[in-house]
Every structure is written in structure tokens, then in C-alpha cells.
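One chain of protein is taken out of this complex; the other chains stay put.
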Amino acid sequence: MQNIQHQMMGYDRAITMFSPEGRLLQVEYAKKTVKQGSTAIGITCKEGVLLLTDKRVVDKLIVPDAIEKIFQIDDHVMATGAGIMPDARVLIERAQVKAQQHRVTYDSPIDTLTVIKDLSAIMQMTTQSGGLRPFGVSLLVAGIDKAGISLYQTDPVGVYYEYKACVIGEKDSEVEEMLAKEYNYDRSMDETLKFGLSIMKRGLGEEFDAARVDCSIITLKDKTMKRISSQKIAELLKQAR
Amino acid sequence: MQNIQHQMMGYDRAITMFSPEGRLLQVEYAKKTVKQGSTAIGITCKEGVLLLTDKRVVDKLIVPDAIEKIFQIDDHVMATGAGIMPDARVLIERAQVKAQQHRVTYDSPIDTLTVIKDLSAIMQMTTQSGGLRPFGVSLLVAGIDKAGISLYQTDPVGVYYEYKACVIGEKDSEVEEMLAKEYNYDRSMDETLKFGLSIMKRGLGEEFDAARVDCSIITLKDKTMKRISSQKIAELLKQAR
Amino acid sequence: MQNIQHQMMGYDRAITMFSPEGRLLQVEYAKKTVKQGSTAIGITCKEGVLLLTDKRVVDKLIVPDAIEKIFQIDDHVMATGAGIMPDARVLIERAQVKAQQHRVTYDSPIDTLTVIKDLSAIMQMTTQSGGLRPFGVSLLVAGIDKAGISLYQTDPVGVYYEYKACVIGEKDSEVEEMLAKEYNYDRSMDETLKFGLSIMKRGLGEEFDAARVDCSIITLKDKTMKRISSQKIAELLKQAR
Amino acid sequence: MQNIQHQMMGYDRAITMFSPEGRLLQVEYAKKTVKQGSTAIGITCKEGVLLLTDKRVVDKLIVPDAIEKIFQIDDHVMATGAGIMPDARVLIERAQVKAQQHRVTYDSPIDTLTVIKDLSAIMQMTTQSGGLRPFGVSLLVAGIDKAGISLYQTDPVGVYYEYKACVIGEKDSEVEEMLAKEYNYDRSMDETLKFGLSIMKRGLGEEFDAARVDCSIITLKDKTMKRISSQKIAELLKQAR
Amino acid sequence: MQNIQHQMMGYDRAITMFSPEGRLLQVEYAKKTVKQGSTAIGITCKEGVLLLTDKRVVDKLIVPDAIEKIFQIDDHVMATGAGIMPDARVLIERAQVKAQQHRVTYDSPIDTLTVIKDLSAIMQMTTQSGGLRPFGVSLLVAGIDKAGISLYQTDPVGVYYEYKACVIGEKDSEVEEMLAKEYNYDRSMDETLKFGLSIMKRGLGEEFDAARVDCSIITLKDKTMKRISSQKIAELLKQAR
Amino acid sequence: MQNIQHQMMGYDRAITMFSPEGRLLQVEYAKKTVKQGSTAIGITCKEGVLLLTDKRVVDKLIVPDAIEKIFQIDDHVMATGAGIMPDARVLIERAQVKAQQHRVTYDSPIDTLTVIKDLSAIMQMTTQSGGLRPFGVSLLVAGIDKAGISLYQTDPVGVYYEYKACVIGEKDSEVEEMLAKEYNYDRSMDETLKFGLSIMKRGLGEEFDAARVDCSIITLKDKTMKRISSQKIAELLKQAR
Partner (left out) sequence: MQNIQHQMMGYDRAITMFSPEGRLLQVEYAKKTVKQGSTAIGITCKEGVLLLTDKRVVDKLIVPDAIEKIFQIDDHVMATGAGIMPDARVLIERAQVKAQQHRVTYDSPIDTLTVIKDLSAIMQMTTQSGGLRPFGVSLLVAGIDKAGISLYQTDPVGVYYEYKACVIGEKDSEVEEMLAKEYNYDRSMDETLKFGLSIMKRGLGEEFDAARVDCSIITLKDKTMKRISSQKIAELLKQAR
């Protein structure tokens, strides 16, 4: 009720403004965009970390293999997003450039935390200064560096947390509940892949389509991002309950 | 209903703003411009890729041969658009410059994917930063490079997908349905040309006019864009059902 | 009806905005300015191309010979406009500079198509980026270059077409109808001049005044713009029906 | 009626905008400012050209000789204006600088037409780009150059015409009518001065005050602007009817 | 009535805009600020020129000698203002710098007219371009140079006139009337001082306070601004009627 | 009443605008901020000048000694403010830099008047040009230089006066009245301190708290700002009535 009044009074139509309750409404609306985005799941385990997303391709004439929803930032860091994908690309491309610059400048790979800090700083900036709308996307960034395996999630304001496992986008509450109940760090990567596919299948329900799944992993063994083939995904799905 | 309220409250009159549901209304309106644009079809086949558009010339004193709706970006990449054609030209000219720069800098032809990524980045930018309205155009970009034959479609937000065959502009749903049913990758280029002309003819119905068709192809054989003469088009139309 | 609502909701008061139907209203209003401008006709024939305009001088103390409504862009290219004439001058002066630069840079005369492409790009720009209203003028650009005789028309959005013959400004539908019926490319330049004067006379009706006509031609013979003297115009008018 | 509606809808409160009828309302209002300015008359004759203005000084303690309403742009070019005089000064000072630069760059005096073209370009610019309101002034520019005697009038949009004789400001319709009826190019400069004073006297009626008249001429003989002394004006007025 | 309507329609809330009658309302409001400013009088006589202002100090703990309302621009030029005094200071400081630069560049003192022309140009600028409100001040500038004794008044639009004697600020109409009736150029400076004090006293009535008067003169004899001591002012007031 | 109308019409919501009565409303509101600030008193006497302020600390866990409300600009110049203290700090820091630059550039200490003139110029600027709100603070600047002892007060528009004694902030009218009645220049510094504390105590009434008083002096003897210890203040308060 009060919300409707504040909308009528324009507090949500200027990005760089607080509502009388101290809220940034434009940012809250951007989060709704994220909620409507396609599901993306990240899970860490003792052997590494995986990202799992729904490509959400509905047109049969689209070439599904050509759709990447998981992006390589550097050999050892990858990311995906939910929300406005062109917004995600802007952020990912920035991270890729930063990672490259890091290698050139310091002769060593970038930390996963440095990647997420830089992305969050950009996202914060669009919520404070005029001229740019907030990014309509949340990101999952996963990597393995000297500090070990890590998985971060950032939202449109630039708030980020490290997670053991998390989900963004459509059906996030359903999947979150399953993650909370069934997650176990001490699984192998193969078991974790099966677990991830299983909760995505159960979370999306009838909407789930094996052909639409994009999945990549980084393992402690070789610390390099690898795409899981659709063949392997189909196989794992059979094994998963 | 809710939509009308939000229009009255101005969410759709500032480009860089989310509506309370997390939508970018200006971008949705731009997509309507595209829907009203003239029909453009792209089809890949085992021998190459074709673009087919309706020039939509209504004035008899216009010189139809002088109208190009399919533009060469480089020898091996071409594009067309639906919507505000001067907007399309801005994008195409940028792509042409990028392609030329690529040849000079890397001494090799540009990838089709690099072209579409750059165009999508520009389109995304106009939906996030102030000072420029979103582009009122969708593009089809087709090319043959080391990665093979490819056909991309991008919309005003900068979302792009690779397609086997697709359509934008007027009567897109009618043509899409025919594409979905009748498309076959394993046709020769000549058969594909006939197929394309046939679905355009059936899609546009009474509005169809052979003299208004612009058509270009790139084949695996010589990897160079070639305009199909109006003579050839007339001939193929006779053969097509 | 819907139109009035959208006007009241402000879609037409910000240049860089789409209306909910995907229209750019400011540009549509600019086109109305063109419709109210003085009539300008362009006609090609086998011997060359002519531009014909109404100077629309109403004050007897104005020096009519001093009014130029047809401007030379280079020896072989000329242009006229309908709408806000100071807007036309801005565009024409830009074209004159471009033509001069072309001669200096490439040591060859500019193509007519290059002229129209550059003008259209500027016109498009004012409809997309803030800070400048759209140009309130349409242009006819006529020239003879290596590609032969050509006549282009551009509107305030930057859409352009090549025409065999066309008309802009006041009474455009009346004149257009006559052009469509009576136009013949295979006339001599003298016959074409008579034809042009005839349809202008019939189109403007009582408003027509021979003393107010400005007319220039470029012929294949010498490829150089020539003003037709008021004497010659009077003479031709007598011969014309 | 429709006008009032459009005023209420704000079409006239943003400079760089068209009204739904394709009009630039801010420019139309600026023209009203001109109409309320003090009367200025320009007249050419076989011996040269004169400018004549009402200084409109109402306070007796103002030093009338110190008021210049006719400004020298160069030896052979002069100008006056009606409307907001500080706006006129901005334009005149620009013209003075341009004239000086011309002498330095080309070692020859500037053409009258070049002066008016440059001023009109500036005036057009303020009606198209934001950040500056249109100039609230019309100018009369008179000069003698290689092309002979000329007199130009420009309005706030930057439209200009060459005139044999013209009037701007207060009582323009009354004076215009007299000019149309009684003007004769073949008068001597002295007769033309008497004619000009006579129509100003008759036009302004009771408001006319010989002491408030500012008058300057340029003759073919010496091609240099000369102010007519108030003594001479008084004398000529006695001779004029 | 119409005025109130136009206020409600916003014509007076954007600096760079004309009202439908062709008026610049923000400038008219700025003039009201001037009318409410403290009275300032300028008078020329055969021996020189004086400026006379009311310091309008109401707090007894203010150090009245420390208040300068008449400012030296150069030895031979001085100025005062009515309205927003910090606005006046901005203008005066600019004039001081210009005068200093003139001495350095041309090795000669600046003309009074050059000073007023530069100030008026700045004032005009704030009424045409956005980003700065108009100056809320009118100035009196008095000086003696090669051209002799002069006294100028400029208003917020940048209109200026040379005066024999004039008044700005509070009670301007009362003082103006007295000036018109009683002014005489052929007085000595001492008689002119008495005259000035007398009309200020009579004009301000009960508000007049000898201790609040600031007065400076420049005489032909030494062409240098001199402050009149409060002692001298008291003495002259006794002699004045 | 008229005030409320003008508020509803927006005259007070754009900084660089005059209301129809010629007022700058945003500046008037800024003055209200000053009125609500904590009380600050300045008093000159034959031996020097003092500044006295209420630190207005309400939280017992605040370290009162750490609060400075009187700032040293240079050895011989100090300042305090009432209103938004972070605004005051911006101004004071600028003055400190200016004072330092003066010493470096001219090898001599800055004048108190130069300090206040520079601060006032900045304050005026924020009331005329867009992009910055007016400063919500009034300052007292006190110093001893070659010209002797001086005390200045400036308001948010940049109007400044020299005072013998003055007060800004909360309870200013009560304190002002006492100052007007009881002020005496010919007191010693000690007597002036007692006088100052006395009127602050009486002015603030129950709100007065000796521990919250900040006090500094500059005496003719050593021309250097000295903070009065809280011990000394307590002592003086006992002696004061």
C-alpha cells in the first residue's frame, strides 16, 4: 500500500535516490529481473566446483551448442548469470580483460576473490552515480586458486557472498531448499554432477530438458575449466535419481 | 491493466529504468518497431547460407535495383535488418569498419561471431546508459568462416542466438511456423533458395512481389557474398511451389 | 484517440524515446514540417536530371533572383529541400565540405550516393542521440557520376531511396499522382523541363507563379549544374500545356 | 484552441521539439519579441543603402547620442536589429570579428552575403541544439561589395532573404504597406532618406520623435558607412512631407 | 490573469525560454530583485561624476566603515549596484581584472564603455545559455576617460544606456522624478554632491540615515576615484536643503 | 499564502531560479538550516577577538575534547560556523589552503578580508550555477592582520559584513539583543571572555553546559589563535554573573 504510494510519488524512477524508508527501489526492481532469469546453480565439493545452467532455448531452429551460458574468465575461473544476459556479457568481458591484465602485470593468475570484488565495484557504481541503470543480472563466479576452491554470488547492488552451493534465477527457492537439505561437500565431482542435475531436474519440473543444460567444472586436479558434453550430461542424468 | 498504470506512471519514458516488475519498457517498445519492419529470412544449408528480404517498395518511381537491404560486411559476412533501417545502417557501417580493421590488424578475416558480439555490445549499451535511445532494429548476420556456416539473430537489447533458420519483421510468426515444419539442412543452395522464396511468398500472401525481393548467398565453395539477380529470383519462383 | 492519449502521456516530447507502439513521434512531427514546406520536384531523363522548386516569395520587395533554393554541392551534384530551410542549409553546407574534402583526399569527384549516405547518417543521429532535435527537412539530391544519373530523396529519420522522379513539400500527393501517370525517362532534357514545369503549374494551381520557380539541371554532356534562367523558364512554360 | 491545448501539453517549453503540427513554438514566441522591438527600416536605392531605426529612448536623462542602434560590421557593411538588443550585440560582435578575420586571412573585405550566412547559421543552431534559447532578435544587414548594393533580413530561425526595402519591429505592417506602395529604387540617396523618414514618421504616428532616430548610409561613391547627423535628419524631415 | 496562467504553465521556470508573448520571465523576476535593492544614484556634472548609495546597515554592531558599496574598477572607473550584492561582486571583480589586463596589454587605461560592454555581454549570456541563473543586479558604472565623463546603467538582460543622471533600487521612481525636475549639468561637484544627498534624503524619507551613505567621486581634475568621508557628507547635508 | 502557492509551483525546487517576487527560495531555506545550527558568538575588544561556540554534544560517550568547532585558518585567522558542519569544513579547508598558498606566493600572511572574500565568492557561485546546492552554513571569521582586529560574518548567499560582535545559529535573536545592549569594545580580553560566556549561558538557558563550550582567542599581543582550556572556561564562568 505504502509501496504503491511511493511508486506514484516517483521514488523509484530516479536511480540515485532513496525512498523515505531508505530503500533503493530501482535496485529492487532489477532483482526481480534476476528472479525471472533462467536457473543457474553452483556447487563446490572436495574435488572442485561446478556451474550448471538452463539454456532455456525454446525455438527448435536455434543451434543449442552455440549457446554458452557459462563463460570462461581465465583457465581457472568461470562465471554464469541470471537476468539480462547482455548485461552479464558486459560484466564477464570486463572480468576477462582484468584476468588477462593480471597475468601480464603480475605474471600470475588472478584470484577468484579479486574477480568478484572488481565486478561488485562496477555493480555498486551503477546504483550510486547517474547515467547508467543498475545491471539487471546476478552472477555466479567459481574458481580454484591458491586459496582453494571458491564459489561467489553477487547481486545487482554489488553485495557478494562466498557459498558452498547456491542458485539464482527462476525456481530459486525450490532449488535452494533442496540444496540446503541434500548438499554434501564430501562428494566426488561425478557424484556432485549427478546431484546438481538431479536438483535442477526436480526444481524445473516439466520445464526441464536435458538438451538445454549447460554445465562446466573446474577440478583440483588440473585447475582448468571444462565443459561437460551433452552426451555425458545425458549419461549422468540416467544414473541420477 | 497493470501495464497501462505503469505507462501512466512513467516507467516507460526513461530508458535506463526498470519497471516494478523488472522490465525495460523502452526496449519492449523498440521490439514492436522491429515487428513492423519488412520481413527478413535467413536459412543455412549444407552448401552455405542465404538472406532474403522484402524491399517493401511501394512507389513505382523508386529505382528498386538501387535499394539494398542486404549489406556486405566483409567478403564472407553479410547482414540484413528489420525495423528502422537508418538504425541498421549505423550498426552495419560499424561492423564494416571492424571487419576492415581486423584484416589490417590480424591479417585474417573476422569471425562471424566476433561481428555479432560487437554489434550486441553496442545494442546493450544503448539500453543501459543514457543519451541514446535503444536501436529500433533486429539484425540477421550470416557468414562462413573457419568455424563453418553460421547465422545469428540479435534483438534491440543485444540478446543473440545462432539459428539454423530464422525470420524477423512483419509476418514473423507465419514464416516461423513454416520454417519449423519444412526446414531441412541437407538441401542444396538452389533448393534452399526455392524453399526460402516459397515461404516468403506464402508468408506475405498478397503483399508478396517478386520484384521487391532482395536475396544474397554465401556458399562454402567460394565463401563470398553474391547477390541473386532478379532474373534468377523470378526463375526460381517459377520452380518453387 | 490512442494518439491523443499518448501525446498526453509525453511519448512525443522526448526525442530519443519510443511510444508503446514502437513509433518515434518527434520524427513523425518533423515530417509534417516537410509537408508544409514549399514544393520541390526532381526528375531524371535519358539526358540528365533536373530539380525544380517553388521559391514561395510573397513579399514583392524581396529580390527573387537572390533566393537560391537549389544548392550546388559540387560541379556534378546539387540538392534542394522542403521544410525548415535553415536546417537544409546546415546539411547542404556539410555536404559541400565533404565534397571538397573528397576532391582533396582522393583527387576525384564525390559519388552522389556517398553524399546522400553521409547526410542520412547525420539525420539518423539526431533521432537517436539527445541534445539535437531531428532535422525538419527532407532533401532531394541529384547528380551524375561514374555510376550514371541519379536522384535521391531522404526524410528526417535518414531513410533514403533512389527515384526516377519524385516530389516533396506542399501538394506532394497531387504532383506524385501526375508523376506516376505521365513520367517518361526517354524524354530529352528540354521536354523534361516542360513536363516538370507543367506538373508544378497544375499541382500548385492558383498559387503557381513563374517568377517564383527555381530550376537547375545537370546533363550527361557536361556533367555540371546549370541554373535555368527565368527567361528560359517563361519560354518553356509557354510551350508546356 | 488547439494552440492552447498544445501549450498545456508542453510542446512549447522545450526548445528542441516539434509540436504535433510540425511547428517549433519557442521560435514562434521569439518572433513575437521581435514584433515588440523598436522599428527598423532598410531601403536600397540606385546610389546605395540606408538603415533607419527608432532609438525609443523615453528617459530624458539618457544621453541619446550615446545610443547606437546601427552597428558597423566593417567599413562597407552595417546592421541593426529589433527585439532583445543584447542578443543583437552578441550577433553583431561575432560578425565584426568574422569581418576582421576575413581581411587578415584573404586580404580583402568580406561579402555582405557571407556575413548574413554566418549569422543565420548561428541563429539556426540555437533552434536545433539544446543549452541555448533562440535569439530574440531579427537583423537587417546592409552593405556594398563587388556584387553591388544589398540588404538582407534574417529572423530567429535563421531564415534570410534579400530585400529591396524592408521593415522589422513595431508597426511593421503599417510601414510595410507604405514601402510596397511608395518604394522606388531610382531615387537619389537624399530622396531615399526623405522617403525613409517620411514613412517612419507616418508609421510611428504620435510616437515619432526626430531626436530618437538613428540613421546610417553606405553609398556607391565611397562604400563606407556614414552616420547621418541629427541636424541633417531634422533638415530632411522638414523637406519630407 | 494571463500572467498567472503562464506561471502555472511553467514558462517562468526555465531560464532559456520565451513565454507565448515573447517575454523572458526569469529576467523580469530578476529585475524585481533589483527594485528591492538599496538605492544607488549616479550624477554627472561639468566637473565630473559621483556615485551615491545607501549602505542600508540595520545592525548597530556592524562596522559601517568596512562596508563598501561603491567599488573601484580602475583609478578612473568606479561602479555600484542594486540587488544581490554577491552577484554584483562577481561582475565587479571581473571588470577589475579586465581593467588590469587592459593596462598590461595596451599600456593604457581601459575605456568606461569597454567596461560596460564586457559586463553586459556576461549578463546577456546568463539569459540565453543554461546552467547559470540571470544576475540579480543592476549596475551603475561611472568613469572619466579620453571620451570624457560618462555614466552607464545596465540591467539583468544586459541592456545598457548612458545617462546624465540615474537611480536604481528602492524608491527609484521617487528619486527619478526629482532627478528629471531638478538635474542640472552645469553645477560644480560640490553643488552636485549636495544635490545628490538632498534627493536621496527626500527619496528615502524616514529611512534615510547620513551614517549609512556611501559616496565616491571622480573629477576631471585628477581623474581618480575618491571616497567622500562621512564627515564631509555630514557637512554637505547641513548645507543641502 | 502566496508562499505556499509558489512552493507548489516549483520556484523553490531549482536552485538557479528567481521566484516571481525576485527571491531565491533555496537560499532562504538554507538560511533556516543555519538558524537551527548550534550557537556561535564572535566578539572583538581592544585586546583582540574571540570566538565562542556550543559543541552541542548530547551523547556522553562522545570524546568532547576531540570536537573542534573553531578552526584555525592560519596562525592569525580562525573561523567557526553554524548549520551543516561538513559544509563548513569544505569551506574552512579551502581557506586553509588559500592561506598557505598566500604565504608561499607572497611570503606574507593572508588578510582576514581576503579570506572572507574568497569564501563568499564560493558561496555566491553555488547560488547561481547549477550542479551544487547552496552551502547550508554561515561562518564567523576572526583575525588580526596589518589592518587590525576584524570579525566577519557571511551567509549562504555570500553576503558578508564586518561586525564588532555578532551571533549565528540557535537563539541568535536572544543573544543579539544582549550583545546590542551590553557590548563594550573597551574591555580586556578576560572581561570579554566572561561577557561572552555570560551571554551564551543566558541565551541558551537550560541547554547551556560549560563542558560543551569551545572557545578560542587571538590577541594583539601575539596574533596567534589560542584555545581556551575547559578549566579556564569553568573558572571564568564562576566569575561571570
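Lettered A, B, C, D, E and F in written order, each chain numbered from 1.
Keep in mind that, in the parts below, a residue touches a chain if its C-beta (ideal position, glycine included) is under 8 Å from a C-beta of that chain, and two chains touch if they have at least 3 such contacts.
All values derive from a computational prediction rather than experimental measurement.
Note on the undisplayed chain: of the listed residues F:V97, F:L132 or F:A234, the one touching it is F:L132.
Of the candidate positions A:G37, A:G136 or A:G158, contact with the unshown chain belongs to A:G158.
One chain of the complex is left out; on subunit A, the residues touching it are 9-11, 14-24, 117, 120-121, 123-125, 127-131, 150, 157-159, 161-166, 176, 179-180, 183. For subunit F, the list of residues touching the undisplayed chain reads 7-8, 10, 12-13, 15, 25-26, 29-36, 57, 59-63, 66-67, 84-87, 89-90, 93, 126, 130-136.
The rule is simple: only the chains that are shown with their structure count from here on.
Residues touching across the subunit A and subunit B pair largely diverge in numbering: under half of the numbers involved belong to both copies. For the pair subunit C and subunit D, the distance between mean C-alpha positions equals 30 Å. In terms of their C-alpha centroids, the spacing between subunit D and subunit F amounts to 55 Å. Contact between chains, using the touch rule, shows up for A-B, B-C, C-D, D-E, E-F.
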